[in-house]
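With one protein chain held back, the other chains of the complex are shown just where they sit.
And now, chain A:
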Amino acid sequence: MIRPESEADLAEAVRAATGALHLRGGGTRAAGPVAGEVLETTGLTGITLYEPGALTLVARAGTPLSEIEEALTAENQRLAFEPMDHRALLGTEGTPTIGGAVAVNASGPRRVVAGACRDSLIGVRFVDGSGTIIKNGGRVMKNVTGYDLVKLLAGSHGTLGVLSEVSFKVLPGVEATTTLTLEGLDVATATKAMAAAMGSPFEVSAAAHLPGDTPKTHLRVEGFAASVAYRAGRLRDLLTPYGDIVMDEGPGPWADIRDARALADAPGDVWRVSVKPSDGARVAAALPDARLVLDWAGGLVWAAVKPGTDLRAALEDIPGHATLLRAALETHARLGRFAPEPAPLAAIADGLRAKFDPRGILNPGLMTQSTS
């Protein structure tokens, strides 16, 4: 295993590599069938800049997420995008890192109002496949100087470069959180209730539905205490037609929803499906035997299905895409982690990989797909 302790060492290690590199942060996500020598970023740690008054934080890619969250909490601030912890769902160990969150664009329940990880990310430094150190973006939150490679790197799973440093716009913390819960709704009704809440001016910061014997639909309101009380009250009135509403103050079930914890002990493969929110109900109808968690008002569906199921085939008619997260290597190899892309986009993706990783050594094959 290679574990560089500086950006210069990282660049040198990539330059010196003679074969494939299997890149990882804290190793909390099983990268699937990726061959090659492990190159880990956990030696690149530390917050290099934090200015609470400017809502800006910069950290080296291998910095544990917990260290970042601690520093932010001390100033009553937070990452807007609630990066998930994959360990329970994937049965892995290790320590989640900030660079890992960026590499997969990990985005939790607040995605519906605050955007994804890529929306909070304002700068990157990375080493491309030839070992060159490249910077893009910076530490200011409005920046249109040149192309936005910051977003291109977010969610590129290490295949365009190894992140060495990442910069974020952070958000103020909240004084109060209230969760409203409806019980017993079917998925179709639940997505309607969530759409009504999201379409209100009461700034719902998360909307999720957990089907099951006692289905639960959760909505979150955050902010200053008086404002939360007011908005939660207005929301309850708005949602009265959907049934009785229980209101709870405090953090609520959101960390579990973020981590799709309800599926941690579910047998079978786990998929992550991205659709327009109202289509969450169509996904549920197409997968009658699956165990599901619906986040993002229905737009993100976590599905545990029978091993080896080709979920993409089952959802063929629904626009969006499905990613295979947890399955046997054979299934990964057969179905591919990521959805096949239309030919012109696959050609662009191939072109980008060839430019940024001309030797094809960065997590080779991980994002390469046959075209649809």
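Definition applied: a contact is a pair of C-beta atoms (placed from the backbone, for glycine too) under 8 Å apart; a residue touches a chain by one contact, two chains touch by 3 or more; residues count from 1.
One rule holds in what follows: contacts and distances are computed from a predicted model.
Participant: Of the options "Alpha/beta fold hydrolase", "PepSY domain-containing protein", "Nucleoside ABC transporter membrane protein" or "Glycolate oxidase", which is the UniProt protein name for the chain that has been left out of view?
Facilitator: Matching "Alpha/beta fold hydrolase", "PepSY domain-containing protein", "Nucleoside ABC transporter membrane protein" or "Glycolate oxidase" to the record, the invisible chain is "Glycolate oxidase".
Participant: Which residue from A:60, A:86 or A:111 sits in contact with the chain not drawn here?
Facilitator: A:111
Participant: Quick one: say which of A:91, A:199 or A:308 touches the chain that got left out.
Facilitator: Touching the chain that is not displayed is residue A:199.
Participant: Any idea which of A:9, A:37, A:67 or A:148 touches the chain not displayed?
Facilitator: Missing-chain contact among the listed residues: A:148.
Participant: Using the touch rule from the top, list residues of chain A that touch the missing partner.
Facilitator: 51-56, 75-76, 105, 107, 111-112, 115-116, 118-119, 128, 132-136, 138-152, 154-156, 160, 171-175, 192, 195, 198-201, 224, 226-227, 230, 274-279, 296, 299-300, 319-321, 338-339, 341-342, 344-345, 348-349, 351-352, 355-356, 367
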